[in-house]
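Provided herewith is a single structure, encoded as structure tokens, for subsequent inquiry.
In this view, the complex is presented without one of its protein chains, the others remaining in place.
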Amino acid sequence: MPEVALAAEGLEKRFGGLRAVAGVSLDVHVGEIHAVIGPNGAGKSTLINLLSGELSASAGTVRLSGRDVSGLAPDRLGLAGLGRSYQKTTIFLPFTVFENVRLAAQARAPGRLRMFGGAGRDAAVAARAREAVATVGLEARGDVGAGLLSHGEQRQLEIAMVLATDPTIVLLDEPLAGMGQAEAAGMIALIRSLKAGRAVLIVEHDMDAVFALADRLTVMADGRVIASGAPEEVRRDPAVRTAYLGEDGPA
Amino acid sequence: MRGAPITGRLAAAALLAAAIALPFLVPAYYVQFATKVLIMGLLAMALNLVVGFGGLVSLCHAAFFGLAGYVLALAAPQYEAGSLWLTLPLAVAAAALAALAIGALSLRTRGVYFIMVTLAFGEMLFFLFHDTKIAGGSDGTFVYFKPEAMIGGLRLLDLEKPATFYWVVLAATLAGIALLAAIVRSPFGHALAAARVNERRARSLGFPIYRIRLTAFVVSGALAGVAGYFAAAQYGYVAPQMLGWHVSATVLVMVVLGGMRTVTGPLVGAALLMGLEEVLRAATEHWKLVEGIIIMIIVLTLSNGIRQLFEMAFGTATRLARRRPAEALPAREAGHA
Partner (left out) sequence: MDLVSLAVQLLNGVQYGLVLFLVASGLTLVFGILGVINLAHGAFYMLGAYLTYWISAYTGSFWLALAGGVAIAFAIGLLLEEIFVKRLYGRDHLAQVLLSFGLILVLDEMRHILFGKDVHSVAAPAFLQGSIRLTEVLSYPVYRLAICAFCLAVAAAIFFVIQKTRIGMIIRAGAENRDMARALGIPFDLVNRYVFAAGIALAALAGIVVAPISTVFPGMDNQMLILSFVVVVLGGIGSVAGAAIGALLIGITDSFGKVFFPSVSSISVYLVMAAVLLWRPNGILGQREV
């Protein structure tokens, strides 16, 4: 039985009178890609922000590998093995590709806040960074400023940064946003390769990608989970069809 | 590209040699002026750790500067010289403690709140000395003698001599530069810069942002204290004005003028601004007006310090040739931050 890397139970988030997320429970196993889909306003972004610690939940718990991490700040979750990419590319634009990933690798290394001795000295950190850069296919662009990369390359860089922190669970927030066909195909392959030894939760709108990647699917609408399970089952679920895919959804 | 660093190193070495030889080259007035420039330069470089590298606009650093000066005035016996070995660490510790207290509270806020809060806390320290009888109130108090450096009854250094005082300050400034350069290049420095560039991403990677910034703030405050100590010793007098936010803002101008992304840029900025002030003071009674206008022009035209002026005038060739070894950009930083 593959280990449960992330388990959320009864998550709720209230903004004043509005319930953006209500009673959401889901889990992600190591070695699987669990996709979360839903129409706009379904609460998917709020959910991901709750899981990554950037919003504090009004109710409910989150467990990482069995450990209760509810209410922990993003940096503590990062240290606990959670990695996340953002819908809007969130990287260090003025730094080079390599420096971006090196920083990510440094974040969990011993001596990460050492105040003497150049940062480049840590060979293990540098090696991990190079490995992550190679995994996403950006070795040729290592010395290029991140701000000069194409949109797709920047998304790849963000994945590399997440990889460099050696996470147990990866949260991907619309990784294919703004990508053209060719770039998207590359990203899909990259995401699929991520699940080896890790748990992946992905929020996406691109249905082709979702059905190509997902081992399990959860559908949200109005802040709640309306269906969850294997993609084929969810596809056939009438509640989902009406709420999201529409009466004449993809067959 | 191989030629550039060597030219830079030669230039830096020449500058250092000139700095050391200064007391033999120019009259005492200029040595004392140079001392003042080094002191303000150290303060500006200290501030820059927080502003340029940390990305936080602090308006209270004059408070750490002035507090250290007051500690010297208070710790030295009434009509004798204080001991350098005792009063300097005491002053720096006081400045560091104040930075810890103010930083711990201020860093809970961000953006413009941080600016306003540091402004307010700086003024609080100003009022502490201005309104109470701790040290002469609004009149301030004197430091009658320069601190003395004795070991077992033997005088090691005579700080009453302008040249000796200058060399001690020069040594302190160089030590400060070395410390800041090491910090900026270290993993800590890289994490600090990352937090400046994209706080959200830095936090999500796992860096403890608050702790990192507070540490930088305390180191910065301590170095500001070193500068303040020597300022009080040189001037022989401390007054609440030393802690006023106008001083903090003036130092901020030096930082911006010299360039925020290098360790030594603010020292250059200090030299430029103080040189400018000397010229203006001699020219007109209303020099503050002219200085104000110049500051406004600088802000409106320069976004990257005086270096930008050179680049605009001479193109990128100058940028390569002027690169100095003391410069500490985060490793392989591409373009401007």
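The chains carry the letters A and B, assigned in the order they are written, with residues numbered from 1 in each.
Keep in mind that, in the parts below, a contact is a pair of C-beta atoms (placed from the backbone, for glycine too) under 8 Å apart; a residue touches a chain by one contact, two chains touch by 3 or more.
All values derive from a computational prediction rather than experimental measurement.
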Item checked: Visible chains that the absent chain touches, using the contact criterion stated earlier -> B
Margin query: Among B:Ala19, B:Leu128 or B:Leu157, which one touches the chain that has been omitted from the display?
Written below: B:Leu128
Item checked: Contact residue for the chain not shown (choose from B:Ile115, B:Ala163, B:Leu214 or B:Leu276) -> B:Ile115
Next item on the list: Name, in rising order, the residues on subunit B that touch the hidden chain in the full complex.
Entry: 51, 57, 59, 105, 108-113, 115-117, 119-121, 123-124, 127-128, 130-133, 245-246, 249, 252-253, 256, 286, 288-289, 291-296, 298-300, 303
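Here is the rule we use: only the chains that are shown with their structure count from here on.
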Check: Where the CA atoms of subunit A average out and where those of subunit B average out, how many Å apart are those spots?
Finding: 43
Checklist line | Partner subunit A, residues of subunit B touching it in the complex | finding: 182-183, 185-191, 194, 197-198, 200-209, 211-212, 215, 330-337
Item checked: subunit A residues touching subunit B - in the complex, by the definition given at the top -> 52, 54, 73-76, 78-79, 84, 86, 90-96, 98-99, 102-104, 106-108, 111-120, 122, 143-148, 161, 165
